[in-house]
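Take a look at the following structure, please.
The complex is shown incomplete by one protein chain, all other protein chains being positioned as in the whole.
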Amino acid sequence: MLFKQMMEYVGLEPDRLQIRWISGSEGAKVAEVTREMTERIRALGPNTKMRDVK
Amino acid sequence: MGIAENCLMPLPATIQQIIPETSDVNTYRVTLDDPEAMANWRNRPGQLAMMSLFGAGEAMFSISSSPTQRDYLDFTIRKAGVVTKALHSLEVGGKIGIRGPYGNGFPYELMKGRDVLFVGGGIGLAPLKSLVELMLDDQHRADFGKIEILYGARSNDDLCFKQAVLEEWPKRPNCEVWTTIDRAEDTWKGHVGFVPAYLEEVAPKGEGKIAVLCGPPIMIRFVLIGLEKLGFKNELIYSTLELRMKCGVGKCGRCNIGHKYVCLEGPVFNLIQIKELPPEF
Amino acid sequence: MKTVVDNLRREAARLLAGDEVKMVIGYAAGTDAARTTPCFATTPEQAALLTWGPLCANNLVKYLLDYRFEDTRLAVVVKGCDSRAVNRLLQDLQFPRQRLVVLGVPCGGQLDRASILSEIPPGARLQDIEDTGEDLVLVTDKGRLSFPKDRFLMDKCYRCETNMPVVADFLAGEPVPSPAREGFEHTAEVDGMEALDIADKSSFWDNEFSRCLRCTACRNACPACSCKECVFEQAVPGWQQSGIIGSKVNSLPENAVFHLIRMFHVTGRCVDCGECERVCPVGIPLRLLYRKVLKDARILYGAGTPGMSTETVSPLSEFRPDDPEEFM
Partner (left out) sequence: MSNKTITRDQLATLLDRLVEKNRVIAPVSDNRGVVRFGEIQKAGDIAWGFDQAKVPAKSHFLPQTEELYRYDTSGGELKIEPVPPPRPAVIFGLHPCDLKAVAALDPVFDGAFKDVYYLNKRERTVIIGLSCRKVLPTCFCRSYGIEPTDGQGADLMLTEAGDGYYVEILTPKGEALIRDNAPLFSDAGVAEGRRAKDALAGELAGQFQLNVDLTGVKAKVDTMFEHPYWQELARKCLGCGICTYLCPTCHCFDIIESHSGHRGCRLRCWDSCMFADFTLHTSSHNPRSTKKERVRNRFLHKLSYHDERYGLAGCVGCGRCIAECPVNIDITQIIADIEEVD
C-alpha cells in the first residue's frame, strides 16, 4: 500500500501493482486474480515510463 | 566500419565440443564462424580472450589450447559467475562471441634451450597447458630442455586435464609430472599435500631453470617463496596475475596494478617485475 | 559557539587520553571558509582540530558503519537530526551502544554552502565567516558582507524537529533556539506534489530523474543505508538476471527504478537528515521523495519520524491486525 502510494507519487499508475493473499489451496482464485490483473493492465496500455532501450 | 577494426566487437563463434574436466569445469572447444578469421587467428601461449555470452555478458579467459593447434580454441572454465553459468548451460552448437587475443603471453622464445618447471594449481593449469603443449609439440620439442610439471588441486575431482596430466605427458621423453591433492581421498593413490609443500619435497634444482606458474593467489605467493629458495633466478620465474577485466584493451581502468594494465602488459610477469609492482593484486 | 568548540575539544581529548575511545569522529576546518570536513581524531592532540558551527551539515553517523565490525570504542559528534540516525543504527543492531560515545552539539541551524558562495563577488576570496547570532558576516579580501542568517539556512532547518540531540552521552553546550520557522509545514511540498495529477507528477519526476548521474552519493551518504551489500551491487541472482537492478545504465527508466527502490528501502529508516539532497551534485529534490514516505507512514501506520527514540518500531517490521491493507 505504501509502495503503491510511492508509485503514484512518481507518476506510475498504482494499478500496475497488485498484491493478493492467496493460499495454496485457492487455485481458482489465482486464475481469477490473474485474469482480472491482465485485463486491468491491458486497459492501462504499455508501461512507457519503464520501457528501456533494448 | 569493419568488425575487425572494432576492438570491442566480438566475432561470432560456435562451441564444437564440450570436454568435462571436473564436476564444475568444462573445456569448451570453440571455432570462429568466419573461416578467414579462424585461419588468421594467432595467439601466444598464456594470452587471453574475451568470451561473450549473449544475454549474460563478457568475461576474460585464458586460452588453454596450444597455439600450434590452429583449428580451434580451447577454454577451460569453471562455473562460477553469471557469464560462466550461462556458458555451462550451452550445448555443442551454442553460439558465443570471441574477441582477442589479449595480453602478452609467455615469452617462450626466451625459454629456448632451457629446462622448464611448471607449477599449476587447480584451473590455473589452463594457461600453462597452452605452453606445455607448444613445447611438447614435435615441431618445437628440440628447442627446449627437460620439462617438469608440478600440478595440484583441492581434490581428485578438481584436477583438470587428467588425460594429459596423468596419462600423456608423463610418457613423453624428458618430461616429468608430479601431481598432488590437498586432502587424502580413497580414490586417490598419489601424493597428498599443498602445492608449495610438495614443491619443497620434490625440490627441483633451480639453477638455470625457468619456472612458470599459475594458480590461486595464495598458492602463487608461497610457490614464489619456494622457488627463490630452490635457487630459481627472479628473472626466470614467470607468473600470471589475473584481475577483473571488462575491455581487455587497456581503457576501462579496471585491471591496473600501479600504472600497468594486466590486460596489456600482463598477465605474465617475471618475479623482478612482480616485485616492482605495488602489492595490489 | 566558542564554548561549545572548547567543550567538545576538551571532552574529545579526555576520551582519547584516557583511552576510553580510539577515535573521535567530528568536524574540522575545511579547505575553504564556507565548509568543514569530517575529522577522525585518534590522539588528544588531534582533538584540537575539532570544530563546530553552522557549516557542519555532514551527518557523521554514517561513518560508524565503517567500524561496525571492529571492536574499538568510538565517539561521534551529532546534531539533533543526526542523532536520530544514531538511534536507528542502535535499533538495527548495526552498532553496539557500549562501543559508542555520543557527543551532542546544540544546533541553531545549518547553512547552505552554495547560497553563501553565490554572494561572493567574482575575484573576491572568502576568508572567514562570522556568526553574530542574527547576522552572518562573510569576510572577504575585498570587504565584509553582512546578511541575515536566515538567507542561507538549509531548507531542512526551517522544518527542524529536534535541534538538540535525542541521544547523547555528553552535551557540548546549553540548548539553543530551534531554527524551525512558523509557516513551514513539514509536509507542505509533499502535499503540493500529491495535489498534482499523475501526468504532471510523472513529468516532474522524469525531469528530475533524467538528470541523475547515478553517482550513488545519495545512498553512500545515507545513514539509513546500512546494508553490507547493497541491492544495487549484488552479484546478480538468477531471478533477476534479465532484470535491471544494479545496472550502471543511465537512462530515465533505470534512474527512476533506482530512486523508487531507494524510496521503498528507506521506509522506516530515513531520519530526514537531508544528506541525500545536500550531496546530490545535480540538485535532485530527494527529500521530497523521502518526506512522502515519512508522511504516508505517519498517516497509514501512525509512525513518527524514525529514530526519535529507540523504542518505536519501524512500520514495515511490525504487523498489527489493524494495519490498513487491500490485499486479503
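Letters A, B and C mark the chains as written, and numbering starts fresh at 1 in each.
The criterion applied here is as follows: contacts are C-beta pairs under 8 Å (C-beta built on N, C-alpha and C of every residue); 3 or more make two chains touch, one makes a residue touch a chain.
Keep in mind it's a predicted model, so treat the numbers as computed, not measured.
Contact with the chain not shown here comes from a single listed residue; of C:17, C:93 or C:117, that residue is C:117. Contacts to the hidden chain, counted on chain B, fall at residues 1, 3, 5-10, 12, 33, 54-59, 80-81, 84, 93, 95-97, 217, 243-244, 246-247, 249-259, 264, 278, 280-281.
On the side of chain C, touch with the chain left out of the figure occurs at residues 30-32, 35-40, 58, 62-63, 66, 117, 120, 122-123, 125-126, 207, 211, 213-217, 219-221, 233, 235, 242, 247-251, 275, 278-279, 281-283.
Just so we're on the same page, only the chains that are shown with their structure count from here on.
Of all chains, the one whose CA centroid is most distant from that of chain A is B. Remark: chain B and chain C have CA centroids separated by 50 Å (rounded to whole angstrom). Residue positions of chain A with contacts to 2 or more other chains are absent. Contact residues of chain A toward chain C in the complex are 1-3, 5-13, 18-21, 49-53. On the chain C side of its complex with chain A, the touching residues are 193-194, 198-206, 209, 244, 249, 251-254, 256-257, 259-260, 263-264, 267, 289, 292-293, 296-297, 300, 315-316, 324-328.
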